[in-house]
Every structure is written in C-alpha cells, then in structure tokens.
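First up is the structure itself, then whatever we jot down about it.
Apart from one protein chain that is not included, each protein chain of the complex appears where it belongs.
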Amino acid sequence: MSKQVVQLDRVIIRFAGDSGDGMQLTGDQFTSRTASFGNDLSTLPDFPAEIRAPAGTLPGVSAFQLHFADHDIMTPGDAPNVLVAMNPAALKANMRDLPRGADLIINTDEFTTRALTKVGYDANPLDDGSLSSYSVHPIPLTSLTVQALKGFDMSKKDAERAKNMFALGLLSWLYARPTEGTRTFLKQKFAKKPEILAANIAAFEAGWSFGETTEDFSVQYEIKPATMPAGRYRNMHGNLALSYGLIAAAERAELPLFLGSYPITPASDILHELSKHKKFGVMTFQAEDEIAGVGSAIGAAYGGMLGVTTTSGPGVALKSEAIGLAVSLELPLVIVDVQRGGPSTGLPTKTEQSDLLQAMFGRNGEAPVPIVAPRSPGDCFDAAIEAVRIATTYRTPVFLLSDGYLANGSEPWLIPDVDSLPDLRVEFASAHNHTNDDGSTEFWPYKRDPETLARPWAVPGTKGLEHRIGGIEKSDGIGNISYDADNHDLMVRLRQAKIDGITVADLEVDDPTGDARVLVLGWGSTYGPIGAAARRVRKDGISVAQAHLRHLNPFPANTAEVLGRYDKVVIPEMNLGQLALLIRGRFLVDAIAYNQVRGLPFKAEELAGVIKDVVASV
Amino acid sequence: MSKQVVQLDRVIIRFAGDSGDGMQLTGDQFTSRTASFGNDLSTLPDFPAEIRAPAGTLPGVSAFQLHFADHDIMTPGDAPNVLVAMNPAALKANMRDLPRGADLIINTDEFTTRALTKVGYDANPLDDGSLSSYSVHPIPLTSLTVQALKGFDMSKKDAERAKNMFALGLLSWLYARPTEGTRTFLKQKFAKKPEILAANIAAFEAGWSFGETTEDFSVQYEIKPATMPAGRYRNMHGNLALSYGLIAAAERAELPLFLGSYPITPASDILHELSKHKKFGVMTFQAEDEIAGVGSAIGAAYGGMLGVTTTSGPGVALKSEAIGLAVSLELPLVIVDVQRGGPSTGLPTKTEQSDLLQAMFGRNGEAPVPIVAPRSPGDCFDAAIEAVRIATTYRTPVFLLSDGYLANGSEPWLIPDVDSLPDLRVEFASAHNHTNDDGSTEFWPYKRDPETLARPWAVPGTKGLEHRIGGIEKSDGIGNISYDADNHDLMVRLRQAKIDGITVADLEVDDPTGDARVLVLGWGSTYGPIGAAARRVRKDGISVAQAHLRHLNPFPANTAEVLGRYDKVVIPEMNLGQLALLIRGRFLVDAIAYNQVRGLPFKAEELAGVIKDVVASV
Amino acid sequence: MSEAVDLGFPSLNLVPKTDVKQSAKDFKTDQEVRWCPGCGDYAILAGVQSFMPELGLAKENIVWISGIGCSSRFPYYMDTFGMHSIHGRAPAIASGLAMTRPDLSVWVVTGDGDALSIGGNHLIHALRRNVNLKILLFNNRIYGLTKGQYSPTSEVGKVTKSTPMGSLDYPFNPVSLALGAEASFVARTIDSDRKHLTETLRAAALHEGTALVEIYQNCNIFNDGAWDPLKDSDHRDSLTFRLVDGQPITLVDGSRGVIREPNGSLGIADVAEVGIDAILVHDAHNPDPSVAFALSRLSDSMTLANTPIGVFRDVARPSYDSAFQSQLALAQESGRGDLAALLAGSDTWEIV
Partner (left out) sequence: MSEAVDLGFPSLNLVPKTDVKQSAKDFKTDQEVRWCPGCGDYAILAGVQSFMPELGLAKENIVWISGIGCSSRFPYYMDTFGMHSIHGRAPAIASGLAMTRPDLSVWVVTGDGDALSIGGNHLIHALRRNVNLKILLFNNRIYGLTKGQYSPTSEVGKVTKSTPMGSLDYPFNPVSLALGAEASFVARTIDSDRKHLTETLRAAALHEGTALVEIYQNCNIFNDGAWDPLKDSDHRDSLTFRLVDGQPITLVDGSRGVIREPNGSLGIADVAEVGIDAILVHDAHNPDPSVAFALSRLSDSMTLANTPIGVFRDVARPSYDSAFQSQLALAQESGRGDLAALLAGSDTWEIV
C-alpha cells in the first residue's frame, strides 16, 4: 500500500546511541544521500572522548544531528524534529533538546529494566506517560534486525550489530532518500566480507520495507531539493576541505607540501587525509611531539617546501617557542589550530573558539602572526588557500584557526574550478641583492621587498647565496647578529609593520534593509548561527547587519569605518570575549560580548533573542 | 698635598671595557662602597650574550653604569658624567651616550694602532682632537698597574689583569669612597690565593694614591649621603630580592619552598641563589627542560610544597601547556618570568616588557592567570611575597613578571623587619567537605570557598581525602570528569570569576599638585624612569600624575575610576603597547602608548619630553 | 595528613603503613571504567588492584600519576590519590612529588606514545636520576585514544591512519632504551599473565629508585592481537624467555637457551646440543647493564620470537630523592636558617 506523502521545507534529525552503535556512520550515510538528493544541509556530530565509552551509559552516548531543507540553511538546527534513540541512555541524554511534538523513534529492545536503571530511570518512559507530549514510535529495532538476518549464518551478536542499517533504511524510507549510494558505500566498506555486506544490505532493506508496511508511519515525507547556485556539488567536511585547500594551494604555488604533525583530536584527520596524497608530492611526517612537528615544518620551509603543521590548542601551546623562531626567521609556515574545549585537556571532542588570543599573543617578545579563520566546513578550503597566500607572500608563519564544529561538520560544497584558484607561485632568491660601495655584491638575507617588507626566500642549494640565520636579533638588511639598541627597535617595528601591512579583503557587511543600527560581528564557525539568527530577526521585520571576519590579524582596512556605522556592535563568541577584547582595544568601540562556552555551536533561536534585545535597546 | 674638594649632588659613572676586563666586578664594588657610604643609587649593567666576546671588539664591550646622589634618585641615569674607557672599543661603543664636557678617563696603553683599527678608528681620537669637547684624562692604567706590582712574582699578563683594581682605586679616591669594604671583599674572593690578593690590594692602593698625587686631577669630589627613611640598609639586586622574597614567603606560609627550573638568562641567578638556602628547607631541582621545571613544581605543589618555577620568555612559551594544567588543577604555583629581549632567542642579556600578553593569554582555552609585577630591584622582594599570597589563597598559578633590568640592577634596600611580613599560613583540607542526602559524607575536590572561590588543597597523605584530579573538564564540586555543556560553561566562568575576584590593593596615584590633567600609567621596571621624568616635568611647574600597576591581572578595583579622572593617559612601555591594549580594551580609554624596544630602560629626559608634549596638547 | 608532612619532611624515607586489612576492592573507585570492552587495560587494572594490598601501605600515601592516553585514564579507577596530567609529562610531575614527599609511594601509568613519543625526554631523565617512581608503561604498539596512529614501538611498515603506505620509523625497544638511559630497574610483563604481572609489580615495588615496567597490552580496537604469539598456548612457550634470577636463560619450553658468542654478543642454541651448563645464568643484579642490554636485543620486533619477559635489571643505586633529602638534612644539621640574618646580609649601613 502506498502512503500519503507530505511536503516539508526542512527537517532536523538526530541519531543517538552507544559509541558502539555506529551512529556517526549512520548519520554520515543519511547525510550523503540527502546531499546528493540536492537538499541544503548542515551536520553536527557529537561524541565522547573515549573510544568506546561503556555501553548504555550517559557518557557513552554518541549523537549525530542533521538539518536538511529545500532552501539554503546555515546551521545543524537548534532542536531536532526527530530523535532516533537506540537505547535509554540515548533517550535520556537527548530529551532536554527535544521540543514537544517531536517524533521519537525508539529501539524498545534496549529498554530493559537493567538498561533503564543504569541511567537512572526508575520507570520505563515508554509506559509512564512521560513521553505523552511527543509522537512516539516504539520499534523493536534489534529484534527486527535479527529476524531479518535469520537466513545468514552469523551469531545473534553480529546480526544485532546491523541494527543501525535497519534504522538507516527506515529513515531513508521515511524521508524518501535515494538508496543506491548507501549500497555502493557498503559494497566498498565490506568488499572483503561478503557475508557482512549482504547482512547489512538486508538489514537496510528490511528497515526500508518496515517503513513502507508498518501502520505506525502513516505518512512519508518529501523535502524538495534546494535551489542553490548552479554547478557540481559534493558533501564536504571541514577537515577534508582544509586538507584539500592545502593541497590545492601547494599545487598553485608549485611548492611541495610538507606536513609535520603530531596526532591530536580534532586535528588528526588532516594528517590522515594528507598522508593519502603522496601522489601530489604531499609529504607527511608524524613527529615525536608537537615541537618536532612544527620544527620539521620549519626545516622543510627553510628548504623551500610549503611547511605546514596541524594541531589543536594544547599543541599550539607547545609550539609557541618554535613559532617565535619562525617569526624571527621570517619563513613561510602555516599553523593549523583546530580549536577544542579548553583549558588544558578540557573537552577534546567539543568545539570552542578560545585559542584566538593564544594565536595572537602566545609567544615571548613582540612576535606578530597573521590569523585567518574559516566560517563553514566548506570554507575551510578557501581559508587554507588564503593562509598559504599570506605565508608565502609575506614570508611569515600564519595561523589558520578552525574548530571542532567546522572540522567534523559538513555541508554541500560547490566544487571549484581548479583554474579559477589563485596563482600562488613564489620566487626563490637566486642572486645577490646588495651592492657594496666598492661595487662588490653580496646576499643580504634580511633585505626586504619595499612593498611587502618580505625578506628573500633563499633556499639551500642556491649557489652564491650561502648565509646564516637564527633566532638572535639580526641587523636590518645584512642579517648578522646585532645587539644594537636602535637596530632592535627598528627590527621589532619592521616585523610588526610587515604583518600590519598585509593586504586583506575588506570586511563585507550584510545589511539588506540598509537601515540597521545594530551590527553583529563574528569570526569562525559562528557564521552559520549568526546568519540564521539574523534571518529570524529580519523575518520579524527588524533590521540587523551582519559582518564576519575572515582575518583576525591584521583586521581589514575598513573595519573601523564599518564599526563606526552602527550604534551598537554585538560580538557572539564561543569563548569569554576574545575578539571583543581586540575590537574594543583596537577601535575603542563599546562592543557587547555575548559568550557561551558549552562546547557546542550557538542555537540560532537564542542568538536571535539576544539580537532583538540589543536592537530594542537602541 | 691635599686637594680642593668640590661638592656634587649627583654623579653618573660608566665603567666600560672588554668582557674580560672585570668591569662588572669593578662596578659592583664601587656600588657597594657607594651604598654603604649612604648615597642613594641605581645601577645598569650592560654586557654581551657571549661569555668572553673577542677582546677589543665592539660586540665584546661590557659596561656598568652607576648613578649615585645625595638625594633619592630613580634611575641609573641617562648620560654618564664620567666614562672610564679601558680600550678603544669601549670608547667607541660609549661615546654616543656621552654629553659634551663629560670626564673621560682613558687607558692609553690599549690605544695601539692595531687596537684602534680593529674598531675602525683610522686616527687616534686621543690625538686628532675629536675629544676636544670633553675633559680627557689619558692614563696608562695598564703599565701603571704593572709598575705597581713589580715586587710581586707574577707574569706581566697576570699583573695586567689587576688594572681594573687600579681604576677602582683611582675612582674611589676621586669620589672619596670608603675603601675598607673593597679590601674585605678581595680578602674573601682571593682567600685561597694570597699572592693574587696582595697584588689586587696593591693595585687598588696604587690607583688611589695616583689620584692623590697626579696633577691631572686637581679636585676631589664629595657626594654627601642621601637622606632616606631611617633604618638599616643594604645594596640589593633584583634577582636576589626576588629570591629572598620567595624564601621569606615560604617561611611565612610555613610551606617548604620547591623550585623546579631550567637555567636561562637572565633568570638563572634565582636558581643559583635559592640552591644555596637548603638551610631554610629550600629545595631546588635543575630539570631537563622548562616543561619538566614547571611539571616538577606542579607535582611538588600537589604534594603541599610552595611550588615555583623560574624562567625567561622562551621558557614561558614552553611551559604554556603545563601552566594550563595548573589552571585546571587549581593548584598554587608561582611562575617567575624575568623578561628579556624577544622574539625568539632575541637579546638574551637585554631588558624588555614584551611578555605581558603572553602571560595573560599564552595558553589554550580560557585559562586566566593572575599577574604581579615588581617596579624596582628591591621591590622584587615584596612582589614575590604578593605573588605567593595570591597563589596560596586562591589556589592558582601566578605570574611574577620581572625583567632583565630589575634582575641585574641594584639599589639601596631598607631591610624589612621579619615580623612585619604578612602571615601567609594556609590550611590544607583535612576532612570531608560534602554531605550527601543520605547523610554520608565525601570529599569534593572542587567544592569552593564561597568567598575566594578557591578549591580545597588536599595533599596526598591525608586520610580519607583520596581523590583524583586532571586536566579534563570536571563537574562543579564533585570534580568527576564531565562533558556536560552547561557544566563546562559554568566551570569556565567560575575559573574566570575566581581570578577576577582576587582582592588587590587599590591603584595609588601620585599627583602632588592635585590638578594634573594627564596621567602617566606604567607597570614593572619603567617605574623609575617614569618617576624621574615626572619630577623633571614638575620642576618646570607642569602638573602630571603618575600611577604604577603592581597587578596586571586582575586590575585594581579603582582603575576605571582613576583613569576617568584624567583627560589623557600616557602608557610608556618597553614593548609595542601591551598594557595599552589591555587598558583600552577593558576600560575604553584612549590611552596613548609610548613605546621603545631598545633592550634598555627609558631615559628620563626623553620621557619628560613626551609627557610635556602630551600635557601641552590638552 | 601524616605528621611527616607538616615539618618539611625530616629525611625519614618511609611510607606510613595501613592500619586496616585491605583487599582489591578497597582500591576500586565509584567511577565507571571507560575502556573499550575487551581492552587489555582491564586485566592490568585488576592485577594492580589485587596486588596493592600486599604493599600494606596507607591508601592515602599512594599516588598514581598519568599522562594522556587510554592507559592514562588509570588513576581514575584507583581509590588512592591520583592525577591525570598532560601528555608525556607524568614522569616530570611525579618526580617533583616523589623527591619532595618521601612518605609517598608514587606510581606512574603511561603508554607507548605518552612515554616514548612526546614524553621520551622526561622518561630517560627520570631513569638516569633514579627518582623513586614505579613507572608502568602500557605498550600496545599504537596510539589508542587518538584512534589508531602508529607509535614509537610499532613495527616498521605498519599501515595506520597516518601511514597508509606503512610506517618508516625503526621502533624503540623500551628495555634497550631504558638500559641506555642508565635505568637501575627494567622489567617486562604481559597484561594477560596475572601471575607474572604480579611478580613483576612486586619486584618493582621492592626496588628503590625508578622502576620501569613495560607491560605488553592488547588494544583490541586498533591493534588487536599485537602480542598474540606470546599469549596463545601453542606458541608462547617456544617464543618466550622467562628471566629468573640465578636460573639459566632458556625458552619456557626449555628447548633453546642463551649462550655467549665468540664476538662478545649473546646467541641462542639448542640446549640439547650445547648442554645446560653452557647456558647463560641470569643475573639481574649485575652492575654492568651490558648483559641485560644484550638480552633485550634477542627478540624480533616483527615475529616476537625470543622475547624475554621478567626483570632484566635490578641494581642498587641511591635514589635521587634520598640523596636530595640527605642534602637538605645535612644543610640543616646545624639548625634551620635565620631569615632576619639572611635578609640583613653582611654589608649594611644604618640611616638614622
């Protein structure tokens, strides 16, 4: 029997279960299908720091949220319309976020007394009416899966492990997702295990047909593809986009890419990704620690490579001294910091923006370093290219500040035309650049380009350019060790002037009505939530302007002018007000800092409220 | 024949020679005599980073400047009235600072053609009239010394090495310094080498009587003792005062002092000094690196010691991650940063204030750390005690920001009465601090003191208080690992609130006329130069107010109010405007940053000019 | 808190004993153990918890300090004092604690990445100093917590997330490294062999100074079966040398033994052929670490053939902390310092 089909413009689904239940994989697959179906989407994985936290416990819950729609959206969504809860822990951990009326798909098999008490349910929420204000779909997912796999010669335990595929099948039906891609994926994943492959496909199909047949779901939902700029798209995660950005930049710079890195969550995947691309001449080195990671990248940069090091906050702290050396050596270097919850070990798998001031000031002495930040998963690609442009043009280390939400989140990505990417070719020094009074010539390693103030990049192997550099203060131009007071003052100011003089794109303001009196200023991954909040506010006929900084150091030339245009400036950050401090100190604008440090992105709803209050107050 | 005696109110002498000529020792001795004579004084040693830079070269010149007076003074002085130049390099390197009319005492023996050409003199400045505008005293110091030591059976070379004592003797006569102390010092230094001892004393006396007899010096100068607060005084260097401050604080806290440190200029002397005081139960540990230095101090603090680590800028960078751990563990810890020229290796033996923002922000995540800064060599004692008070009261790491100028400079120091020092005794946790609903009790490591927000200091060995702490986020109170979003937000804010809530003394303003419209705000070692500059300005009948911050984080409660009182605020710093950024960002005051990064303290003259300009502009 | 603490620790180098009877469960905490089901860490935890009572120490005077890694979660599960610190720094932190608190029994838990990669420097320095620490190195030849990159003990050519074409680094042999770093005690044991694990912990606990115990541990998620040859009953006896002081060094099955080669190295021969008397007798107390070092070289890092387990080296050398405390005591023999006198110094003047 075919069912009634209801059109929806957007849906937010959250899959939740044990770390071992494969929720991340399930979410990823549903996302890929949704992407290729043409919806706009945004995702938010949320998992514990442990590899397999104990089954059935609250700390062990792993969740994946997906927001997809027939129009362009900017966030993974505030509150899920649908929660798939594979066990009591998953239900309990996620109820708080669930709005009344939401659909609840519950795996009843796991709601045993033992499992319930383990997370502190004294009564079964399925019976005690506590879920009455939700539309509950109690389904014995596990046993249905086992049943479906009767034919296969595999242990019950193994059969049960396919229950996530059953769930995926069910939801794929419910939202009329294409199924072919999932089959292809499974075929690749289990190429070497035909039995498992067949079982998973069977479970997936069982889930689909269960949806078709069960009374419980009277309707099937349809979300039309979104209208997006024409072109070829793919679903893109932040860490992948960042990795591709680095590879693309290296290609365009015609420099071999060298990554010196030490694994750390949530940055490790960049190391993993880049290690796959030796075909592009990409060299990856897993160092003994973060200091060796950045050290080897400095050595490679000295040798003419595009030197990169990737890490997260604690690793940046360890690299501080070596980054200072790179500042003094004035060599190109890209330092990727995928920010996570701090301080110290903090919350390794959660997102945060609290390394901005560390990136700005976390070194001894006056050691300015440019800072670039991506605003969305896909934007990590462009941000990486921009970081490389600055590093190679100005011969300086550059911070690329991503975060855990960007790293693991995904969105549809318009695949760029390679030839449209900027030309980043650099020129190595090849000859003497200084003539003495007696007419003889020399190579001066610290003789600067009058425009960029960049010093020559003279790599070993270049005849006649033999020279020595180091971390001790050098005399301007010739570069010999110098303890001279005036020279030091000059060099400190030159290094600062070089960074202050970096040309970066102007700050663009989105102020549709043009009469906004309040500006919301942000940086990094708050772009989506701020944008979504601005929309909500505007829907209510209230004017508000949004501007988002890609460059935190130096700030765009027009920043002061932009800030000056508005009565009030609000700066929402996932920290205690780090950009706010810089903006206030630099421009003496009484910016209002709105801060949350919850390890999760802002909710658009909430930000909208904040903005409205501020607008109301002007 | 006795000579005419002229009264002076102040003199600035600079001794300059080869790294091997013992200029630092000579200056130290002259200083000690001057101190015990009762003059006020201030000193500025200035030496190269090399141990014995090559003889007779400009980079090899080592200098020591002493300013002493019959009234209280605040700086080592801008330009010397007297330069003792032991060789052509010393003359050349220091001429620039010499005002016309100054006395020039020159060791003619070293002015050979070879030595002259080595530093680029094509003519001998003693003959070519280039020194005509100075009162030159050409003296064959070396040969006179050798003559004086004829009787002794020692090589000419050894005899020559006593020439600094001859010079000391001469200047001791010229300024009528007491001589006994010098003899005592030499007796101790050469206790095991009677021959050398005798020779040095002979050279010293020869220098003295040469002054008495030579025609060249027609007058002897006298600088009356300064009137200073009554009490017993000694001459005090910054690193020594800081070391004593730590020892005194440990005594008053009744905690054993533990120093975990790795040598680095200009902080090493604190390690050296503290290692001498095992009699006070002081434990010093030379670690394998800076990370182990701070790590061992954290371990000791966990065990109930007063944990301290000492270093300079590059070492702070390396300690960043571990300091973040201390923030998360909320254990008392004092981190001493004797700032030097940066970035990177920079100028190891020069002074700078460029680690303020590193101390503020140089860690991943939101990791606030209080910052205390001494203002003069002697003040390092009190600042150290204050740092310990904050660390132990609030259970937090604390930065103590000294610098190279304070570390090596000296001044008369009023010896404090031990009983007048603050009582710093702390209470370790000794019992359960939480009662469960069922009446049972537990120990909660993160249950805070409602007033200070400090958590209990529960050291191993305390029965019934077994507990585990770590760098991962913890749930408020009970302290178990927690990935909860709201708890993280709460803990981040609690840690910040604890630091913001630290009670520190109000900011005092020196505004004698009470009608100043310009405030000069400073921190750290600029206190002297700013004070001296303010005096000059006031001498000309111009009103200016001075305030100096001991606490950089948190700022004193009355800071906003103080800043609000003045039309303009000037902030002179030996960096590119680090305090200025914090003041502007925090208080939205359009503070004027006046910066120099020359590795040397400000000159009072120059600062006075800056202040006058600002005053004129209001 | 025990008397000893208050008064800057007179050099009594002694940990207070417990006054109650202890059992394994006295050392269990209320914290949910968060390792993967089947992880070798569980067996080690259980082994340690059941060994602890043997020490008979006051629980509050025992401290567990770890770095970061799956293994480093260990302290949360021991009902003593404990600190889960930062990656690689546990030996440094523990050194500061141990040298200032002779009344504590300080244990370090670390992993092959934590101890040998980022923490290598602190480990080798703790060993040469001989600080009174017991260091348990859980070696699973992989980075567990970061989801499976190769580690400094991974075999060459290991294909992992970060080395799709195989790793290039020649691995450390933790025992060789420790012996080269002047270690006074080095042993090796296996997570699954409770009896041997316990013996080895006992020997380590008895040693004064730094004791390094390498524990072969299985990470069933990212490097499952890394040590299987030494575990499965069919092969282990023919692959493992069990080092027993005073006993000839033979494989557990007795088939082959260790002999001296003419070139000064050690070799392996059929016991039947050369006769038991030709087999080298183990002497963990040999002041010269050379033989222990040679023994550490017998094993093949790929096949695990000829892997010695047990105590390689156990020699008496004054611990850093005892010497450290003695200097303090000596300095204070003639009484404690006088602060007023110190501040005043010798060269002063009066202003009235």
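Per-chain numbering from 1; labels A, B and C assigned in written order.
Rule of thumb we're sticking to: a contact is a pair of C-beta atoms (placed from the backbone, for glycine too) under 8 Å apart; a residue touches a chain by one contact, two chains touch by 3 or more.
If you're wondering where the values come from, they're calculated on a predicted model, not measured in any experiment.
Student: Need the list of shown chains touched by the one chain that isn't shown.
Tutor: When the full complex is considered, the omitted chain touches A, B, C.
Student: Determine which one of B:53, B:171 or B:552 touches the chain that has been left out.
Tutor: Hidden-chain contact among the options goes to B:53.
Student: Write down which of A:302, A:527 or A:566 is the residue touching the left-out chain.
Tutor: Only one listed residue reaches the unshown chain, and that is A:302.
Student: Thinking of the whole complex, not just what is shown, which of A:430, A:452, A:487 or A:558 touches the missing chain?
Tutor: Of all options in A:430, A:452, A:487 or A:558, contact with the hidden chain holds for A:430.
Student: Just name the one of C:294, C:309 or C:339 that touches the chain not displayed here.
Tutor: Of the candidates C:294, C:309 or C:339, C:294 is in touch with the missing chain.
Student: Touching the hidden chain in the full complex, which residues of chain A are there? Just list them.
Tutor: For chain A, the residues touching the absent chain are 32, 35-38, 181, 225, 227-235, 244, 247-248, 251, 256, 258, 260, 277-281, 283, 285, 287-289, 291-292, 295-300, 302-305, 307, 321-322, 324-325, 329, 415-418, 428, 430, 459-472, 480-481.
Student: Even though one chain is hidden, which residues of chain C still touch it in the full complex?
Tutor: Residues of chain C in touch with the missing chain: 117-121, 124-125, 128-130, 152, 165-166, 168-173, 176-182, 260, 262-266, 280-281, 283, 286, 288-291, 293-294, 297, 317, 320, 323-324, 327, 330-331.
Student: Please identify, in ascending order, the residues of chain B that touch the omitted chain?
Tutor: 49-55, 57, 59-60, 262-265, 268, 271-272, 275-276, 278, 284, 286, 288-290, 314, 344-345
Assume only the chains that are shown with their structure count from here on.
Student: Could you give the separation in Å between the centres of chain A and chain B, each centre being the mean of its C-alpha atoms?
Tutor: 45
Student: Where the CA atoms of chain A average out and where those of chain C average out, how many Å apart are those spots?
Tutor: 39
Student: Would you mind listing the residues of chain B that make contact with two or more other chains?
Tutor: Each of 321, 324-325, 329, 470-472, 481 in chain B touches at least two other chains.
Student: Indicate the residues of chain C shared as contacts by at least two other chains.
Tutor: 68, 84, 86 - these are the residues of chain C that touch more than one other chain.
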